[in-house]
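For this depiction, one protein chain was excluded, whereas all remaining protein chains were kept in their positions.
The first chain written gets the first letter, and so on, giving A, B and C; residue counts start at 1 in each chain.
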Amino acid sequence: MTHSSFAHDIASGSPVRLQAVAAQGQPEVTPALEELYRGFENELLVPLWTEIGDLMPAHPRSRAAAHLWRWERLRELAARAGGLVPVGRGGERRAIALANPALGGRPFATPTLWAAVQYLMPGEDAPEHRHTQHAFRFVVEGSGVWTVVGGDPVPMNRGDFLPQAGWNWHAHHNATREPMAWIDGLDIPFQYVTEAQFFEFGRDEITDAERITPERSRSERLWAHPGLRPLSAAPSTPGSPLLSYKWEYTDAALRDQLLLEREGYGGTVEPGHAAVRYANPHDGCDVLPTIRAEFHRIARGAETAPVRETGSSVYQVFDGSGVVSVGERSFTVSRGDLFVVPSWEAFSARSEAGAGDSDSGALDLFRFSDAPVFEALGLNRTQKDA
Amino acid sequence: MTHSSFAHDIASGSPVRLQAVAAQGQPEVTPALEELYRGFENELLVPLWTEIGDLMPAHPRSRAAAHLWRWERLRELAARAGGLVPVGRGGERRAIALANPALGGRPFATPTLWAAVQYLMPGEDAPEHRHTQHAFRFVVEGSGVWTVVGGDPVPMNRGDFLPQAGWNWHAHHNATREPMAWIDGLDIPFQYVTEAQFFEFGRDEITDAERITPERSRSERLWAHPGLRPLSAAPSTPGSPLLSYKWEYTDAALRDQLLLEREGYGGTVEPGHAAVRYANPHDGCDVLPTIRAEFHRIARGAETAPVRETGSSVYQVFDGSGVVSVGERSFTVSRGDLFVVPSWEAFSARSEAGAGDSDSGALDLFRFSDAPVFEALGLNRTQKDA
Amino acid sequence: MTHSSFAHDIASGSPVRLQAVAAQGQPEVTPALEELYRGFENELLVPLWTEIGDLMPAHPRSRAAAHLWRWERLRELAARAGGLVPVGRGGERRAIALANPALGGRPFATPTLWAAVQYLMPGEDAPEHRHTQHAFRFVVEGSGVWTVVGGDPVPMNRGDFLPQAGWNWHAHHNATREPMAWIDGLDIPFQYVTEAQFFEFGRDEITDAERITPERSRSERLWAHPGLRPLSAAPSTPGSPLLSYKWEYTDAALRDQLLLEREGYGGTVEPGHAAVRYANPHDGCDVLPTIRAEFHRIARGAETAPVRETGSSVYQVFDGSGVVSVGERSFTVSRGDLFVVPSWEAFSARSEAGAGDSDSGALDLFRFSDAPVFEALGLNRTQKDA
Partner (left out) sequence: MTHSSFAHDIASGSPVRLQAVAAQGQPEVTPALEELYRGFENELLVPLWTEIGDLMPAHPRSRAAAHLWRWERLRELAARAGGLVPVGRGGERRAIALANPALGGRPFATPTLWAAVQYLMPGEDAPEHRHTQHAFRFVVEGSGVWTVVGGDPVPMNRGDFLPQAGWNWHAHHNATREPMAWIDGLDIPFQYVTEAQFFEFGRDEITDAERITPERSRSERLWAHPGLRPLSAAPSTPGSPLLSYKWEYTDAALRDQLLLEREGYGGTVEPGHAAVRYANPHDGCDVLPTIRAEFHRIARGAETAPVRETGSSVYQVFDGSGVVSVGERSFTVSRGDLFVVPSWEAFSARSEAGAGDSDSGALDLFRFSDAPVFEALGLNRTQKDA
């Protein structure tokens, strides 16, 4: 039995137009039925029986498509935008977002997640603002920009992950003579569909005191000591009080897991697959209320078992190269490439070191997803294929 | 400063098509910019600076519209469907959903909520199935149908509220010689946009033992004793283990609140405005993980203060008549009418008894909303106008 | 291997005095050892190796004893106290507490729980005060007293359970021409050993407005509607906002469970054994942060399976008669009798109707325990004997 008889295109955005069709589970088409359907249209009504296959599928069938964006092309276009598009009040950020090919031209990487490359020219500032959308930055290359969050300048260097929970004031400034590109992740699509967004402009200029360029933010000095929390500070807003998760720690954690595995102990997710979740040191929860962030290292020659999960993910290749499978598709990937995994599509990754790769030959993947939304509401399901 | 320069229609569903425009916050239109935008399109990219006004508004500006559906028309069309559309496997339910006029013909009352009238003819059965979508029934008139949830027949009578959390098997049967209409509420749109849905068919026929027609379900006999919980039973699934909230209790609770107010004590929300939330007796939380349900009684002549909330609601008038304001619109309402309140639109209601109303003259409103989603994720905001 | 070599009486309350003994797990007694022990005494030190058997037993071996107090005797002594001991400021309450025979003369029913009979003469008032100790009243017979909690007069009638969380102002007044006796339960011993207690005197007299004698308290009118909570009120203090759990509801819930069992459905804890927990309607948790309260009905001829639990309980027989086993002891019990079950002693009860019992012949037991403390700290364990 299937649910395949759709009477109209659910995603068309057009007014209610119902078409009586003869199909399984559907009433016989008669003039009276046609008249009934005209009555529904007039009253802005839609029957379940014509839509149930689309609305209530046996399992999630994502409207989004698996897709890959090449880092080389993104960076090149971002650099061209650097010369043509000013950064300032109104446009706010020189950010260019992934638009999933199956989501109708919207700048939505997945139905819930936004992923963009942001670009800042030497000496440029991005003005201060705040919004309820939860955000983070991840740096795949370069350095020289400081994100000023609530007055605290946070450096950005390769491999660093910078969460920034909603409603915190923030600006960016490039303190160097080089442009810098990085990745922004936000829950813009989720808050767009649920209609939860607030936004405020902040100061047009940050102060000189905020233009300092420390190696560690104040948030790190308070919160980046393992297993220790300051008695002086309890976070007043949701999301992590730690504003930067530096690469050296992530790298060390992954190395430790693979070494433990080699010594015969647990630690990895599966053979050759080390992984960490970025966690809020205050409560152990996800760094952002609506976004989970993880880092996966797949050792040279290893391959992960296919997994299906409710909810969607965006990955960026941080290092190495390999092949990833998303549902029926597969992509050969290398540093900086971004790809999306739609809800309930099986995902696996294989490390395949090529020339010029890092010594280790591992495939390093940064991932973010909407998992906290699903877990908070009890909608999370996972299926590990045998 | 405004965010009004949209380069393309965000909701159009079309492929990426960017139009360079000269507007505040936008770069100057040059051939180079045009070429850059063509590059974006080729790579499936969309800049933030052209979309920010739509994606990141100062406060929620709902795509949905305030709208009213008249009960009389719904019932009439449902009755005609009763004669034309069979109930059975495939179509599953004779349910006819409200389609918000601003949501593109989809059967979505609001961006997250489904509301439908369901209709069952004398002697008819709706076959068993289960789904992850959380659901409830509310009865504005009639009786005679039993909902069989996990084998437990639950009667449906005027004023009863029947929550039914996701993934519970359920069927309906009409045990009388009269047709019956009621309201179904579900989180179908929310699970559609987040892509969390699972669905399974159950048995085509319920057993004779399930066709009994008790006055109280077994769930009520275990869970409907105020402040008492059975030691024998801990709910194994999310959502309320109590499958019916009978009208007599709701009515008594509202009467008590208005009497307390009259005696000079607290109890009402504001003068003349009594209200209860349907709660899970196991944990005091909302009856369903994604849906809140409430009942409001506005005493004759009383008026509620306008309130804005993030998230959307659907109301049904249970009794009385009056005028409701939703944002810029207002509607004169009476028994059975349904209307929606989009996110962040101010809502207030005034009781205006007309001829033929109940003695009390109160306006009785049943309401359901997506508030638990917002609260679970920290996205809830409320603004009470002075 | 045993842990039986105790060098001194751990409960003696005397200064440190260590006695070297020759026993398994103990060092050989030599003059040097004796001198070492004198050194320990001088420095206020005690070695683990002499005490470990008492401090770290294989399972809880309660210092408390199973014991039964006859209601008849309690009531008689309480009545005599009614004529001899005034109620007023300083002494505060005419309450007479059970003193476990193995707990050194302290008024502790168990190491954590206080149980007392309280007695109020016609027209008497007990003055207002508040304390951090969590309290409740349970009424095994009589009526006519109102407990005024935060200004809300709550009637007390046979079978009613009245929780009253810490730090609420409360007074009692007897509005009738008959004396009344009831049971108070508190966590006095627990707060005594943890040293958490605060206490304040309130007004010496309650107002005339508080002397009214409604059949239902205001708290019941707001909170005693099954599955419904007032939108107007969120409890500001821990513990249940519902100040009375009336007998009619408890009785109905127990009857429903036994009927469900008879019809072939679940609902009872085990055959012939119905039971409810009094729950906070706000959050479904225990009515008091440190005290759990339950009501058990053991049908005529039924017997419960022996259960061991960490933590201690006090039971009062509400109706019927039977035999209860506590560890090695057993007691024949009837209406009003109180007994204690120490930690990890196996408990079971058997209903044995005698002459003059209720028609039903069931044994009705009210129970309270310190289970919430154990559960909050992860120290709860249960063992059901086969």
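Simple rule for what comes next: contacts are C-beta pairs under 8 Å (C-beta built on N, C-alpha and C of every residue); 3 or more make two chains touch, one makes a residue touch a chain.
Every value quoted in this text rests on a predicted model; they were computed, and no experiment measured them.
Q: Missing chain touches which shown chains?
A: A, C
Q: Among the options C:191, C:217, C:316 or C:351, which residue touches the chain absent from this view?
A: Among C:191, C:217, C:316 or C:351, only C:191 touches the chain that is not shown.
Q: Which listed residue, C:25, C:123 or C:301, touches the chain dropped from view?
A: In the full complex, the listed residue that touches the missing chain is C:25.
Q: Based on the whole complex, identify which of A:37, A:245 or A:315 touches the chain you can't see.
A: A:245
Q: Have a look at A:156, A:276, A:317 or A:333 and name the one touching the chain we're not showing.
A: A:276
Q: Please give every residue of chain A in contact with the chain that is not shown.
A: Where chain A meets the chain not shown: residues 218, 221-233, 240, 242, 245, 249-250, 252-253, 256-257, 259-260, 265-269, 275-285, 287, 294.
Q: Could I get the residues of chain C that touch the absent chain, sorted low to high?
A: 1, 3, 8, 10-17, 24-27, 30, 32-33, 36, 39-40, 43-49, 51-52, 55-64, 67, 69, 73-74, 77, 80-81, 84-86, 88-101, 104-107, 111-112, 116, 131-133, 166, 188, 190-201, 238, 289-290, 310-312, 342-344, 370, 372-374, 376-379, 381
We take it that only the chains that are shown with their structure count from here on.
Q: Go ahead and note the Å separation of the Cα centroids belonging to chain B and chain C.
A: 44
Q: Could you work out how far the Cα centre of chain A sits from that of chain C, in whole Å?
A: Inter-chain centre distance comes to 53 Å.
Q: Give me the residue numbers in chain B that touch at least two other chains, ranges are fine.
A: none
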